[in-house]
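Accompanying notes for the structure given below.
Missing here: one protein chain of the complex. Every other protein chain is in place.
Right, chain A next:
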Amino acid sequence: MVGVSIQATIMIKTSILFVFLTVLQLVNANTKPSVFLKQDLIKNYALLVEEVNQLQRATLVEKIDWEALTQVFFDSRNAYKNVELLVAFLDPEFINDYINGAPLLKIERKTDDMTILNPKGFQIAEEVLFEKNLPEFKLLVEQLQARIIEFGNRLPSLYLSERIVFEAMRTQVIRITALGITGFDSPSGFNSLVENNITLKNLEKTASAYYGFLNENEQVKLKTIFKQGHSFFEVKEMDAFNRYQFIKQFLNPIYGIILQVQKELFIETKTMVVKSGYAVNYETENIFDTDFFNADYFANYANSGIEEKKIALGKTLFYDPIISKNNKRACASCHHPEKGFTDGLKTSVAFNEIGHIDRNSPTLINAIFSTRFFWDNRAGSPEAQAEHVIFNPKELNTNYNEILGKLNSNSTYKKLFQEAYPEIKEINRQTTLSSLSAFIQSLKSFNSVFDQSIKGKIPVPKDVEAGFNLFTGKAACATCHFIPTFSGLVPPLYVETESEVLGVPAYNDINKAILDQDLGRYGNGRPKEKADFYKNSFKTATIRNIELTAPYMHNGVFNTLEEVVEFYNIGGGHGWGIAPENTTLPSDELNLNATEIKQLIIFMQSLTDTTGMTAVPTTLPTYKDDLLKDRKIGGVY
C-alpha cells in the first residue's frame, strides 16, 4: 500500500446513510432473510450510486473546493462500505479490478501479450485526491461511476442464498480483521475509523436479519457481542483503537459464533456444496486456529497416500543427504530445525562448498501457506520448490535418475514408500515429492505466546499487546504481513502471495548505501512477470518465528530485528536514499520511538513456536555401498 500524508484535518459530515444503518428486523417471519437482505442491498446500492453520481458532479464545478470534494469522496466511500459485505463477496474480482483494488499496477490476466493495467477504483482515487490532481481524479471518478452503475444493473438478477450470506459475513469478519482495521484499503488512513464502524454496523444488520429465527439465548448472545464490538468505537481516532482487544473480544469470537448459528439454522456449509478446494477451511471457528487454512490447497500432490506415513517418510527424506549428488547435502543442510528451519547465514553455502547460493534461506515453518515459493516468487507449489532445489547445480545438483536409483536400491525405503502409498507403491517422482511436501505441510505453527493469548488461553503480556497494536497500526506492518500468517498471503481469500519492492541495500552500511542489484521477481523466469514494476521485488516473508531466523531480508543484509525495524522506521529504501522508482513501500517515516521499537520487537518475538517440529531422526535407512553407508543425518554441510 502506498501512503499519503495528510495535510489538513477535515471533518467528515454525518452522512444521510447513517439513518439506514440502524439494526433491521424482519417485517415478516415468513420471508427468508436472504430475500429481505437482497432487497436491502439493492436499496443501499442505489444510495451508493447516488453518492457516486454526486461525487462525479462535484468534480465538474468551476472552482474546486478540495475540502468539500474530499467530504463528498468519503461519503461515497462510506456508501460503498455499507454494501461491501455482500458486494465484495459476490464478485471479488470485479471489486478488485474496478472498485476497491490496491492502488498498484497489475498485469492483465489470461492474455498472451503482457499488458500492464493501471489501478482503478476508490483507493487510487483517494491517492490522486490527496495529490490534488484534478484531471486524473475526474477520470478515475468517471470510470468508478460507470463500473458502480454496471455492477448495480446485475444485482436484481442475483440469487442470494442463506449459505452465501453466512459465508459473506464470515469473509467480512476476516476482511475487517486483516484489512479493515489495519488500514489496508484506505491509503490516507484518514477515514478509517468511520469506515470500520460502518462495516461493523452492516455486519450486525446482516446478522440481525436472522434474529427472528433464533431462540432468545442465541439472540442475546449475538446482541451482547455486537454491543461489545461497538464499544471499541468510542475512541476519537484510529491510532487510539485497540486492535488487539477488538480482535480478541469481538472479531475472533464472532467468526466462530456465526458458524455456530449457521449450523443451528440448518444452513448448509460450503464444505457440503463446493467440491473444489479453498484456501480457508470453512469449518474452523477461529482465525488463529492451526487448521484455519487447508494446507492441501497450497500443495500439488496432496490427495494420495496415508498422511502420517507420508509425513514420517518426508521427514526422513528431508534429513537424508541421499537426495544430493554427493550424498553430503540434505534439505536440512540449509534448513536447521533449531533455527526455525533456516541456517543463520546471509546466504547459504553452495554445492561442494564452492561459494554461496544467491539468497537467504527462508523458514519452512508455515511455508506451505503460500501460493508462490522462493524469494522471487518463481515456484507455484511446494513440490515445484523442491524440484528447483534438487536440480540446481549450486544446491542439491542431482536428478531423478540418481535419486530414484538410490532410493529403489534400499529395502527400507521401498517398504516406507509402499506403506505410505499403498495404492501407488512405487518410488517415483510423484511419491518422493509428495512425501517431502507432506512434511512441509506438517510444519504448522499457530500456537505461539501471541496465538495463545489472542485465543484467550493465556493472559497477554502488556508489551505483546502494545507491539501488536503498533504492528497493525502506526508501524503499518500488517498491510503487507497479513493476519494470521503475517506474510504476503492476501486476505480475505488467501489465494495470492504478494511481493514488494522495499529498496533493500546491498550492504549493512547506510553511509555506503547501494541498492541490492538482485532483480528478484522480474528475473524469476516467468515471461508474464518480466514487468518493470517487479524489478527488485521480493516475496513478503512470514514474521512468525522471526526470532530464530536471522539474518534478515532476501540477502541477509540485516543481522538483528532492531536493524530491520530501524530500516522501516526511516522509510526503508527511501530513507537510505536508494529506493528505486517502483518501490511499493511508502516513503513516510514511521516515527516509532525507542519504547515502540522495543514493543514491536517483543511482539514479533512472541510469534515463536516450533513445538513438535524440531526433533531430528536418529537413524537413516542403511546402505552397504561405500558411497552411501556413512551418510550424515542432516548432511555434512
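As a working rule, a contact is a pair of C-beta atoms (placed from the backbone, for glycine too) under 8 Å apart; a residue touches a chain by one contact, two chains touch by 3 or more; residues count from 1.
We take it that contacts and distances are computed from a predicted model.
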Protein name as given in UniProt for the chain not displayed, "Phosphatase", "Monovalent cation/H+ antiporter subunit D family protein", "Urea ABC transporter permease subunit UrtB" or "Putative xanthine dehydrogenase subunit D": "Phosphatase"
Contact partner of the left-out chain, one of A:50, A:218 or A:588: A:218
From A:40, A:84 or A:97, residue that would touch the chain that is not displayed: A:97
Per the touch definition above, residue among A:53, A:430 or A:587 touching the missing chain: A:430
Residue of A:273, A:458, A:514 or A:616 touching the missing chain in the full complex: A:273
Hidden partner chain, touching residue among A:493, A:510, A:531 or A:570: A:493
Contact footprint on chain A, counting only the chain that is left out: 25-29, 32-33, 89-94, 97, 108-113, 115, 143, 146, 150, 153-154, 156-159, 161-164, 167-168, 210-216, 218, 263-268, 272-278, 294, 296-304, 380-381, 424, 429-430, 493, 495, 523, 525, 527
